[in-house]
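Mind having a look at this structure? Questions to follow.
Excluded from the complex is one protein chain; the other protein chains are retained at their positions.
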Amino acid sequence: MPVAATNDFTEPAVAPVASSTSLRQIASHPLTLRFVSFGLLLVAWEYAGRIPISVAFPTFLETMRGLLDMAGDGSLLKAFLITLKPLIAGLMISIALGVGLGLLMGLSRFSEWLLGPIFIIAQAAPLAALIPVLTFAYGIGLTAKIMTVCIMAMPVIVMNTLSAVRNTPVSLVEMGRAFLGTRSQIITRIILPAASPMIFAGLRLGAAAAFIGIVLAELLITPTGIGDLISYHQSVADYPKMYASIFSIIVFSVLFIECLERVETVLFRPEKHAS
Amino acid sequence: MTMFGYRLPMMTSLILWAVLWELVGHTEAGFILPPLSKIVMRMGEILPTPSFAEALLITGRSFLTGVGIAVLAGVPIGILMGRSIIADRLLLPWVNLFLSAPLSALVPVIMVLFGLGEATIILTVTLFAIWIIVLNARVGVRSISPSLVEMAQSFGASRWQAFSKVYVWAALPEILAGVRLGVIRAVKGVVIGQLLVSVVGFGTLFEIYSSHFLMEHFWALLLVLFAFAFALNEGMAWLERKVQYYAASRA
Partner (left out) sequence: MIASLANVAPHPGTAAQGSAIVSVRNIKKTYPGGVEALSGITLDFPEGQLTTLLGPSGCGKTTLLKIIAGLLPATSGEVLVGGRTVTGPGPERSFVFQDFALMPWASVLRNVAFGLELRGVRKSEREAIAVGHIAKVGLKGFEYKYPHELSGGMRQRVGLARALAVDSAVIMMDEPFSAVDEQTRRKFQEDLLGLIANEKKTFLFVTHSIEEAVYVSDRIVLLSRRPSRVSTIIEPKLDRSGDPEGIRRDPAYLDAVEGIWQSLKKYLD
C-alpha cells in the first residue's frame, strides 16, 4: 500500500485517464534497471580512472586484470583461506555465545539486569578502539584476530536475540499457558520458533560486522590474508592489485550475506509473511 | 530486576561491574586492565591537557562535518528514492550493498586518494553513516499513510505544499531514526578511520599510548569515547521518542 502513496505523489493526480507511459513500463522491470545501474557505475569507474582523477585510482579494467593476475598465481585464494580462518572461528563463537546470552537475557530478568547495560553500551560504542588492547592481551596471532571479530559481531547478535525473545506475542505465550504447557515447553515450542526469524536477522547483521572486524584486524594487528594483499600492494603502489583485493573482499562479503539472506527467506518466509 | 522489593534500575548493574573491574585490576591482569580508580584518576589528568583538547577538536570537527554531509545528502536521496521508482531501482542495490559491506576495507582507498589527513576521516565518517540514513528516509516516505496523501490532495494542496506541509513531517520519525543509527555508525567510522590513519586526532593519542604501553592512559581515552558514544545514542533516542506518537497513529 505505501507504494500506492508514493505513486500518487509523483503523479499530478488529475485527469481521469490511465497514465502508463513506456518509461514506467521499462522501470517496472526490475532487472533492466539493475543492470543499467551496475553498468553505469562501472562505466563511471572506468572513465574516472582514465581521466585519471588520481594516480592512485586505476580503471575498472586494470583492476579486473589485477584481480585475474592474483587469482591466476593463487595468491588470492591463499589470502582468502588465511582470512577466512579467524573470520569463521570468530563468527561461530559470536553466534554460539551471542544467541546463548541473548536467550538467557530474554528469559531471565536477572541476567538482563546484569548483562544488558554491557551490551547496550557495546552496541553504541566504537569497540574497534579495543583492538590495540586485544593485541597486548593476546599477541599478534590468530587469537587477537578472532577476538576482534567477536567484539564486532557479538553485540548486535545478542541484542537482536534479546529483542526477538521480548517480541514474542504475549497472546501466544498465554495460549501456551492456557493449554497447560510447562515452562520448558513454552520456551522450546513457542518462544524459540517465534523468535527465530529475528534471531537469524541478527546473525546476518553480525556477519556484516564480522567482515568489518576481520578486515580491520588484518590491517591493524599484523598484515595477513586479504589485509596483507591490501597493505602490501598499497606500499609498492600497485594500485590495480590493491583495489582488486578490496573489490574481492567486498564482493565476497556481499555474496556471503546474500546467501544468509536466501537461507533466511527459505526458512522463515511464512513468519515473515505474517508479520 | 527487583531486589528486596525495590525495582533496581537497569544501569545499576554497572556499579557491580565497576567493582569487579577494580578487583581484577589489582590482580596480575592489571597489566592489561588497570584498576578503574587509577584510570579515572588518569582521566582527570589527561582531559585538561592541550594535546587532548586538540585531538577532541579535530575529531569533533571531522565527525560533525562527516555526519552533516551524510544527513544533507542522505535524506534528500532517500526521499527521492521513496518518490521515484526509477531512482529507487537505480540506487537501492548500491545502498543495500554498502549497508552491509565491510567499509573498513574502503578506508585504505580513501587514504591513498585523499591523503593521511582530516579529509580522509570526514569521508570515512560519511561513508559509514550515509547508507542507513538514505534507507530510512526512503522507508519514511514510503510509509506515509495513503489517506494522508489523499487528504492533502482533496484540499487542493500544490506539490510544494504537500511536500513541505505533509510528506516531510509524516516521514520525520523514520528520518530521525535513520539519523540516530547513522550517528552510531559515524562514531564507529571516526574511530576506525583514526585507528587506520593514526596521525589525526585521537588516532595520534591511540598510537602514542599504545606504543608506550600507557594502559591507564589508553583506557581513560576509551572510557571517554564510550561514554560519549553512549550519551550521543541516548540523546538521539530521546529526540526520537519525542516524535514517537507519530508512529502510533500509523497503525
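As written, the chain order gives the labels A and B, with residue 1 at the start of each chain.
One rule holds for everything that comes next: a residue touches a chain if its C-beta (ideal position, glycine included) is under 8 Å from a C-beta of that chain, and two chains touch if they have at least 3 such contacts.
Predicted, not measured: the structure shown is a model, and the values here were computed from it.
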{"item": "Options B:39, B:90, B:122 or B:170, residue touching the unrepresented chain", "value": "B:170"}
{"item": "Missing-partner contacts on chain B, residue numbers", "value": "145, 147-148, 150-158, 161, 165-166, 169-170, 172, 243, 245-246, 248-249"}
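Convention: only the chains that are shown with their structure count from here on.
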{"item": "Chain B residues touching chain A - in the complex, by the definition given at the top", "value": "1-2, 8, 10-14, 16-17, 32, 82-86, 89-91, 93-94, 97, 99-109, 111-113, 141-146, 148-150, 153, 162, 167, 184, 187-188, 190-192, 195-196, 206, 210, 213, 215, 218-219, 221-222, 225-226, 229-230, 232-233"}
{"item": "For the chain A and chain B complex, residues of the former touching the latter", "value": "1-10, 13, 23-24, 27-28, 30, 33-34, 36-38, 40-41, 54, 56-57, 109-110, 112-118, 120-121, 123-133, 135-137, 204-205, 208, 211-216, 219-220, 226, 230-231, 234, 239, 242-243, 246, 249-250, 253-254, 257"}
